[in-house]
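Not every chain is included here, but those present sit where they belong.
Which chain is which? They are A and B, in the order written, and residues in each are numbered from 1.
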Amino acid sequence: MTYFVHESSYVDELVTIGSGTKVWHFSHIMKGAIIGRDCVIGQNVYIDTDVVIGNNVKIQNNVSVFKKVTLEDNVFCGPSAVFTNVINPRSAYPKEFDEYSSTLVKQGATIGANATIICGVIIGEFAFIGAGSVVTRDVLPYALMYGNPARQHGWMSESGNKLDFQKKRNGALVASCSTSQTEYILKNNRMSKINENHAD
Amino acid sequence: MTYFVHESSYVDELVTIGSGTKVWHFSHIMKGAIIGRDCVIGQNVYIDTDVVIGNNVKIQNNVSVFKKVTLEDNVFCGPSAVFTNVINPRSAYPKEFDEYSSTLVKQGATIGANATIICGVIIGEFAFIGAGSVVTRDVLPYALMYGNPARQHGWMSESGNKLDFQKKRNGALVASCSTSQTEYILKNNRMSKINENHAD
């Protein structure tokens, strides 16, 4: 199996696209970009020069992934989500590449539809950015964020359910995902999955 | 008279498009979609599989109408308005079609430019969603909504004027549209047009 690019899209030279990935209509992948396997690149997507995108990333319609934005495995970008890479753009004062700010979206995170991500932030693993939010600073792993500016309104499981930390166990709060039954622990305002190492 | 599709756009098989409808540049209409007559479909619009769109609907540039979103007659979608159809998307946990949430935009409603409509809501007849709003729940007919999250800030007439309910008549508040002179009544927080049945 190999990848698919719709006839209306442009893929520039020196691009790497993983097996099973689909690039739909009116999209443009710039030189040197690396896209993992089993990704979906929607309509009118733009992937900038040398951008790196992990495996199984879903990029919905109208998303532009600019230079210095990195999307790890299993990231979901909703339609019309917007990234940036210059914090204070002025047409008469163009920035050099080394003045761009980096944005890192860690594995499994969700960027909701029409959300705006101001550059220079790290969005933690499995964070969930609600639709229409404006993210202005770093986001904790598993954090549920929304609003303008986005503020934290709880925690989300890996499969996308809001967690209700009410049970206590050995001094920490514990919750389980309503669909997967996976257990999570909340301690010192950091959430993690209970696995063999953490089990008690 | 029949419909027009610009040469740069794609219309898949089994699509129905009404007479007088225009599909402009770089748009894609998916299989089985049904679009009424006298619609305008702007640049870079996406109409998903089996979506149903009424008559005289205006869809401005960059709007994607996803599966399970329905637009009734005379709906106006401003540029870059964003719909969704999964409430908690995660790339590693794809949803089945029957897990998508429906969105219904009823006749005559306006979705402002760059507004975000979170799935699962009904937007009432002639509701008016201001530009840049984020709609998170059902919207009453004729309601004027804006903000993030969108809250109600008044009532709009069918022709798009804000109503000023100050006159009282038989225990209900009455207002008339400043351009059409049509009269409306507000009772128990529900607004309606005064017609032969309601006239007093």
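Criterion: a contact is a pair of C-beta atoms (placed from the backbone, for glycine too) under 8 Å apart; a residue touches a chain by one contact, two chains touch by 3 or more.
The structure displayed is predicted, hence computed values, not measured ones.
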Notebook entry, point to check: Which total copy number does the whole complex reach if 2 copies are given here?
Noted result: 3
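By our rule, only the chains that are shown with their structure count from here on.
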Item checked: Sites on subunit B touched by subunit A in the complex -> 8, 10, 26, 28, 44, 46, 62, 64, 66, 80, 82-84, 88-93, 114, 116, 118, 134, 148-149
Notebook entry, point to check: Within the complex, which stretch of subunit A touches subunit B?
Noted result: 8, 25-26, 43-44, 56-58, 60-62, 74-76, 78-80, 108, 110, 112-114, 128, 131-132, 147-148, 156, 158-161
